[in-house]
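Left out: one protein chain. Kept in place: all the others.
By letter and in written order, the chains are A, B and C; residue numbering begins at 1 in each of them.
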Amino acid sequence: MSSTYGEIFRIHTYGESHGGGVGVIIDGCPPSIPVSQEEIQLELDRRRPGQSEIVTPRKEADTAEILSGIHDGKTLGTPISILVRNTDQRPSAYEEMAVKYRPSHADFTYDAKYGIRAPSGGGRASARETIGRVAAAAVAKKVLASLYPGIEVIAWVSTIQHIQANVDPATITADQVESNIVRTGDPLVVGEMIDHIKKIRSDGNSVGGIIECVIRHCPAGLGEPIFDKLEADLAKAMLSIPATKGFEIGSGFQGTLLTGKEHNDSFEMREGKVRTKTNRSGGVQGGISNGEDIVFRVAFKPTATIISTQDTVTETGENTTLQGKGRHDACVLPRAVPIVEAMATLVITDHFLRQRALRGLP
Amino acid sequence: MSSTYGEIFRIHTYGESHGGGVGVIIDGCPPSIPVSQEEIQLELDRRRPGQSEIVTPRKEADTAEILSGIHDGKTLGTPISILVRNTDQRPSAYEEMAVKYRPSHADFTYDAKYGIRAPSGGGRASARETIGRVAAAAVAKKVLASLYPGIEVIAWVSTIQHIQANVDPATITADQVESNIVRTGDPLVVGEMIDHIKKIRSDGNSVGGIIECVIRHCPAGLGEPIFDKLEADLAKAMLSIPATKGFEIGSGFQGTLLTGKEHNDSFEMREGKVRTKTNRSGGVQGGISNGEDIVFRVAFKPTATIISTQDTVTETGENTTLQGKGRHDACVLPRAVPIVEAMATLVITDHFLRQRALRGLP
Amino acid sequence: MSSTYGEIFRIHTYGESHGGGVGVIIDGCPPSIPVSQEEIQLELDRRRPGQSEIVTPRKEADTAEILSGIHDGKTLGTPISILVRNTDQRPSAYEEMAVKYRPSHADFTYDAKYGIRAPSGGGRASARETIGRVAAAAVAKKVLASLYPGIEVIAWVSTIQHIQANVDPATITADQVESNIVRTGDPLVVGEMIDHIKKIRSDGNSVGGIIECVIRHCPAGLGEPIFDKLEADLAKAMLSIPATKGFEIGSGFQGTLLTGKEHNDSFEMREGKVRTKTNRSGGVQGGISNGEDIVFRVAFKPTATIISTQDTVTETGENTTLQGKGRHDACVLPRAVPIVEAMATLVITDHFLRQRALRGLP
Partner (left out) sequence: MSSTYGEIFRIHTYGESHGGGVGVIIDGCPPSIPVSQEEIQLELDRRRPGQSEIVTPRKEADTAEILSGIHDGKTLGTPISILVRNTDQRPSAYEEMAVKYRPSHADFTYDAKYGIRAPSGGGRASARETIGRVAAAAVAKKVLASLYPGIEVIAWVSTIQHIQANVDPATITADQVESNIVRTGDPLVVGEMIDHIKKIRSDGNSVGGIIECVIRHCPAGLGEPIFDKLEADLAKAMLSIPATKGFEIGSGFQGTLLTGKEHNDSFEMREGKVRTKTNRSGGVQGGISNGEDIVFRVAFKPTATIISTQDTVTETGENTTLQGKGRHDACVLPRAVPIVEAMATLVITDHFLRQRALRGLP
């Protein structure tokens, strides 16, 4: 049951990194939403390997095939099944991994959990699994565009290790993010970030960083009190992305340094609407959107794959060393930007339809 | 559906701050687990108002009544219903709130969502709702103690605004935390924290901070890949607690400053078990527990209730001011410690039973 | 998890026949629906013991207390908790049952499942559990009345053992059903049915029969293809009622004797609507309502409790006999009519809101 996300707009992903392919079923998608294969492919291309000089050079076309649920460019209301075939399989590159646990990968924990493990690559733990999420979110994006035009979900690289971008969540555009291969929103640090990733990669090392995301023009009233708070579902969605270690919304961890008098967001009427003067809440109060920008940040640890010799143990419990090799992402953040957007889009779409069940369209 | 948590050990909470009471149904609890009313009450007493000089002086006994599912001190396998009556109702103290939105509270968002709102107090958004969670977790704790003795869940106040405790997650004990009313684990900062909270309260102000939590002796193999990763479910559980703004596990946000060579946790055999030399992963890899201590931190914003005049708007859309008054927690963290433990316990118990469904007891 | 019903309008019941009480939480109820305690009580009174000379004389007032979710006669959108205290407890009457398995009751299977059992009465298997369902359905009824006025759910006793009522589902009214204590819709058989139940009771015996139910003015389009077909969810809902052994919709089992040419429901335009000339489909086609009357029948076995000596075994595995005694329903059908209506109402309400999530109000 772990491969399902959503209550109404519900997605089910499947697939190992090696095998027939990876994919997704979307169940609960409203009918008559216009969606084309090209729109889905566009999002997949943003996350696929080999897209630029700073990501893994693996050649994976990641071509989406729509198996069901869409006809003549429109959703039928029935399950939408999307399949992406695996193509670039080089099991030989993974032979050593089959018997030695890669540090900070999921090899050992999968064995601990299942007592059996896909013999090569990351298996189900591969980031390749996120293909299904991105494809599903491409459809969700069209649902929102049809039912509530104007909602925008934009993520960008906020930091790469110590290098910080300076970006205003209120004004950043998707084009600005896509204009550079590192997918940051600050032109002043693009060069430095790219150079740093290249240097780290040439060292056989890796880095992480922070991705920030804004959801703009979200109606007030989304999110459910108690367990399915909007921020709780966003937190879960983000921490479900491989390599993530933290989530904060609005003032986040820094907000703990303020007093209540400094932190509270006063209300005021603006253009006939109830608005907050500040946005330390990050667009949610009591688990429900308040109509302000929803702003959150996600921490990504440095990629676990490094080209270096590391201590580890074998499946049979002997100390050994593992020599990293092969193609890897020295920094996953540029490719993780569309994944963060995808998960945020899925959360919002699901809560949007939940709210429609409760009270009709906002 | 928003008031349900868990897949197998499933809890449903209900109740407004004013009205008949608050409570919980636990469904999916294994049979023949010994649980007494006193054990449940003990945990409720840790979160109730009026327990010490630094929390809200509201008088609420919060006495738990077991309505079903437990007989002669043992669970029956049927739904366990626990009710806590509301007693200390002073609706008059809330009259102003009924028409003015309290800044950084959920008054406005509840109206936006439902178009109707409980007329006094926080309604469903009141922290009083967490009573049901704490009661349910008291039962869950006994399930773990019966089926897998040794698992420990201990939370403590790590920071109050700028004041930091120095605590070792590997050795901190529940007694150490309970030995002081602020529930920190560092005796050297207890006095400073208490003084700071008192001062902030006397200013009519409020503060937040960070609660840290460790789950020790958790078996490897808990957590489900993809969406229900253990860290994802912990993140959701924590962000579902009122006033939280952030979650991080293991190296968290600071870990983004390290390179992969610095961050990776090498494996080694220790006492016949696969262990990591370091624990930057925070006890989870690929969403699954690896047998190391699970360590995470939760950011709490300063309490929204302050004794001060704030700008706000009325339900009918007019600018106004609101004069805060009444009894409040200047700092919720001491009372939030058992809530953090409760949610962590619920997450672990549910995943424990999910793993049992898959492969039997670990 | 077994005590939850519904996807959006979701109810959770709890409670044993002996203990603090029985009740229900309703989660997912739309806000601002007018509901009074009296309306809930009215439905409970229709199912409670002691209501007439042909049902069990147990004295149970079954008074509903609303603990949360409704304020000033309107739903808040938050969980509605309704509690009915247990009052007429006579554990002594059940002492023998505590060690001997009553034939065709659930004593043995509960022991087989849980290894522990409520010591007296039916415990969770008691029909008393249905109180929660009936209370929840009283709320659901108001939801439908508010959002889609006109839907009617009417059930009646169709047969008592061999005695058959002659009722037209298209015209039967709730008043006609309530006009007689056996709750049949055919005045010509009322006397015979009552006499038969009295005679059977005086023999210490019991009888079953068939309850028929019609849902009128249901919009076309409710029900979900594949697993959650409207008829599948109705079947599950009905077979979840204690003592039921069968379900059929439309032509049902008799329909298997017809050929396709005889069975098919031709379409025609009538008053500007697509209608069927006949209704062998029973109001559903492919799992989805077609706007015609939804008509189904539910088989109830004779009550398992009889005043007679029966062979059985003890908990410790010894052959023995059990002498039935105490107060019992010689025929549950008159009291089961509101339960059938309740479950049908819950199914329709849930599917109604599911359809609203998908496409808005019908």
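Going forward, a residue touches a chain if its C-beta (ideal position, glycine included) is under 8 Å from a C-beta of that chain, and two chains touch if they have at least 3 such contacts.
Small disclaimer: the values here were computed from a predicted structure and weren't measured.
Partner chains of the missing chain, restricted to those shown and counted over the full complex, are A, B, C.
Considering the whole complex, the residue from C:Gln51, C:Ser146 or C:Ser240 that touches the absent chain is C:Ser240. Only one residue in the set C:Ser17, C:Ser68, C:Thr312 or C:Thr349 touches the chain that does not appear here, and it is C:Thr312. Seen across the whole complex, the unshown chain contacts chain B at 8, 28, 30-31, 77-78, 225, 353-354, 356-361. Although one chain is hidden here, its contacts on chain A can still be listed: residues 1-4, 7-8, 10, 12-16, 19-23, 25, 27-28, 31-32, 65-69, 71-72, 74-81, 83, 113-119, 123-124. The set of chain C residues touching the chain not shown comprises 1-5, 7, 13, 101, 103-106, 108-110, 112-115, 124-125, 129, 159, 161-162, 200, 205-210, 220-229, 231-240, 242, 244-253, 255-269, 272, 274, 276-277, 280-282, 284-291, 299-306, 308, 310-313, 317-319, 354-355, 358-359.
To be clear about the criterion, only the chains that are shown with their structure count from here on.
Over half of the residue numbers at the chain A-chain C interface are used by both copies of the sequence. Put simply, the C-alpha centre of chain B and that of chain C have 39 angstrom between them. Here the CA centre of chain A is 46 Å from the CA centre of chain C.
Across the assembly, chain B contributes residues 1-4, 7, 13, 113-115, 124 that each touch 2 or more other chains.
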